[in-house]
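A protein chain is absent from this complex, but the other protein chains hold their places.
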Amino acid sequence: MKSFLSFVKKEFYHIFRDKKTMLILFGIPIAQVLLFGFVITSEIKNVKIAVWDKSNDYITQEITNKITSSGFFELNTIINHQSEIEKTFKKGKVREVIIFEHDFAKKLHKEKKANIQLIADASDANSANMIANYTKGIISNYMIKHNEKIKLPLQIITKERMLYNESLKDVYMFVPGIMAMILMLVSAMMTSISVAREKEMGTMEVILVSPLKPIQILLGKVTPYLALSIINAVIIIALGYFVFQMPIIGSLSLLMSETILFILLALSLGILISTAAANQQVAMFISMFALLLPTILLSGFIFPIENMPLILQWISAIMPPKYYIIILKNIMLKGTGLLFVWKETLILIVMTFFFILLSAKKFKIRLE
Amino acid sequence: MNGTPIISAKNLTKKFGNFVANDNLNFDVYEGEIFGFIGANGAGKTTAVRILCGLSFPTSGAIKIAGFDVYKQTEKIKKQIGYMSQKFSLYDDLTVYENIRFYAKIYGMKTKEIKTKTEDLLNELNFAHARDKKIRDIPLGWKQKLAFSTAIFHNPKIVFLDEPTGGVDPITRRQFWDLIYKASDKGITIFVTTHYMDEAEYCDRVSIMDQGKIVALDTPVNLMKEYHSRNMDDVFIKIAR
Partner (left out) sequence: MRTILTIIQKEFIQIFRNKTMLPIIFIVPVVQLLVLVYAANLEMKSIDLVVIDNDISSVSSKLISKFKGSPFFKVRSSISLKDAENEMKKEDADVIMLIPQNFEKKLITENASEIQLLFNAINGTTASISNVYCRMIISGFNQDIILNSGNLYPELATFETINIENSYWYNPKLDYKIYMSSGILVILVTVISMFLSGINLVREKEIGTIEQINVTPIKKYHFIIGKLIPFLIIALFELAFGLVIAKLVFSLPILGSLWLLFGVAAIFLITTLGLGLFMSTIAQTQQQVMFIAFFFMLVFILMSGIFTPTESMPDWAQKVNYINPIAWFMRVIRMILLKGSGFAQIKKEILILTVYGISVLSMAVWRYRKTS
């Protein structure tokens, strides 16, 4: 036991002495949460538009004013000729051109109908779609206001409610994802690289011939990262809670136990990778491609899994972070208990045991 | 020894924080000499060699290599010297020839000259068959001989050898010293550090280092006389105590 403790101590020293890595390890989650909380947003804001007003009457001016004062759009360029449209788009700033036809107000009054043409730069398809829809919304509202005197029949009114995230804060979605990513990064990636490093340097053999049992060696390697991961998880939750008022409706103790379960899973994955990788570079690239990218992409962190092609959905089904993220969202935002996440929890437990067994087997083979 | 010293160190001191790795070292090395730096591990030999090679700056002291100042003219010094480090430093994944060619070209040697000289070298070493073998596939003793040959391939005035024979058997070590003598015959000044006392006896003059200080400096014969010893091992034990 004593030799085990001193071994754990040595591992702690190793990690905590590397100031640069430590800085990064705590910097990543903080920077990420802040980035997603304050910076990255897919909402439409300050979109630069160009207007080609062939009529230039009071109505077209009113509509233009409505659009530019909405906060979504900024008037960037006035266009006077067909050829300028293409030029403006190619400069890259303007994302939508609004064209009013000749005699707009006149036509509207006399013929009861006037045309507006919207051209969106759809090289960014999603934004283009949203931009066009927002513009249409503003114009339709104007149209209804304009026709105030006429009472419209048969109006279906929709009342929307955004459940779990009333103000549509992106950070609510990203916090669980960042937790999964950081825990993977610290637990799995760091463990695998550090074990691979000892192998490369030849120090692993020294440890292997020591009187420590293999299980003790593994535990010793893993303990500091467990501690680091828990600290990181707490930092992220605290940031979300205090800076972005992200709620934790469900039980905090359940949240922490699920987190520790996921950390254990990630650690066992890290050990498994290190038994397979011969050197640091290989360990890094396996971690990057088998762990980090899928965690970011295939776990529902940023992109909804339902939209993916079937084959990617199948792959995502074997990605542990997917289940962890579901559990986190349930506990934090929906306030559900184990009753709702027992399935996911069970999957994580089974996966953990599977990885531990597999790496124990591999580790033994190396010893013999 | 005669003439002006090719290496001259006056009050060479190097500190890492509070730790004094080299404490006021004074020595001169003359052209054509085989000069040994002897001492236990951690005595400060490597630190001193790294300063002389221009790999690290001294904290204080006046040091000149081939007439150039180590503070301001490190790059000029580098043209005059060769270096073989304790950490074995040929590229593992390159072949024997590729390694030699790489370093020779960096020193500005012509491709044709490199080719013929490599052939001569490998023939002399009886190693021509391994010209296209990767360094990782050849035994340690050979790696060290090649590292030395590479270090003097561009005909430097001085070559610094830092623990060149660590970890090899006595026979290979003896062969390695034959190479050193050959280089010395060509007029290259040799500066070698070692903790093998028998190797100290191969040097023209040795300085013995202990805890960052030079505690003795003379020819091996004189030192043995002074300390009434039959070999350098005895000398060292007596001094270190």
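We call the chains A and B, going by the order they appear; numbering starts again at 1 in every chain.
One rule holds in what follows: a residue touches a chain if its C-beta (ideal position, glycine included) is under 8 Å from a C-beta of that chain, and two chains touch if they have at least 3 such contacts.
This is a predicted model, so every value here is computed, not measured.
**Student:** Which displayed chains does the hidden chain touch?
**Tutor:** Within the full complex, the chain not displayed touches A, B.
**Student:** Could you tell me which of A:L5, A:L168 or A:I215 touches the chain that is not displayed?
**Tutor:** Touches the omitted chain: A:L168.
**Student:** Have a look at A:D53, A:D121 or A:E258 and name the one touching the chain we're not showing.
**Tutor:** A:D121
**Student:** Considering the complete complex, identify which of A:L75, A:M130 or A:I235 is in touch with the unshown chain.
**Tutor:** Checking each option in A:L75, A:M130 or A:I235, the one touching the absent chain turns out to be A:M130.
**Student:** If the hidden chain were put back, which residues of subunit B would touch it?
**Tutor:** For subunit B, the residues touching the absent chain are 53-57, 74-76, 78-79, 81-83, 85, 87-94, 98, 102-103, 105-108, 160.
**Student:** Could you please point out the subunit A residues that touch the chain left off the display?
**Tutor:** 18, 20-21, 24-25, 27-28, 31-32, 35-36, 38-48, 63, 89-92, 108-109, 112-130, 132-133, 135-136, 139-140, 142-143, 146-147, 150-166, 168-170, 172-173, 185, 190, 193-194, 197, 280-282, 284-285, 289, 293, 297-298, 302-304, 306-309, 312, 326, 329-330, 333-334, 336, 340
Following the convention adopted for this analysis, only the chains that are shown with their structure count from here on.
**Student:** Between subunit A and subunit B, tell me the centre distance in angstrom, where each centre is the average of that chain's C-alpha atoms.
**Tutor:** 56
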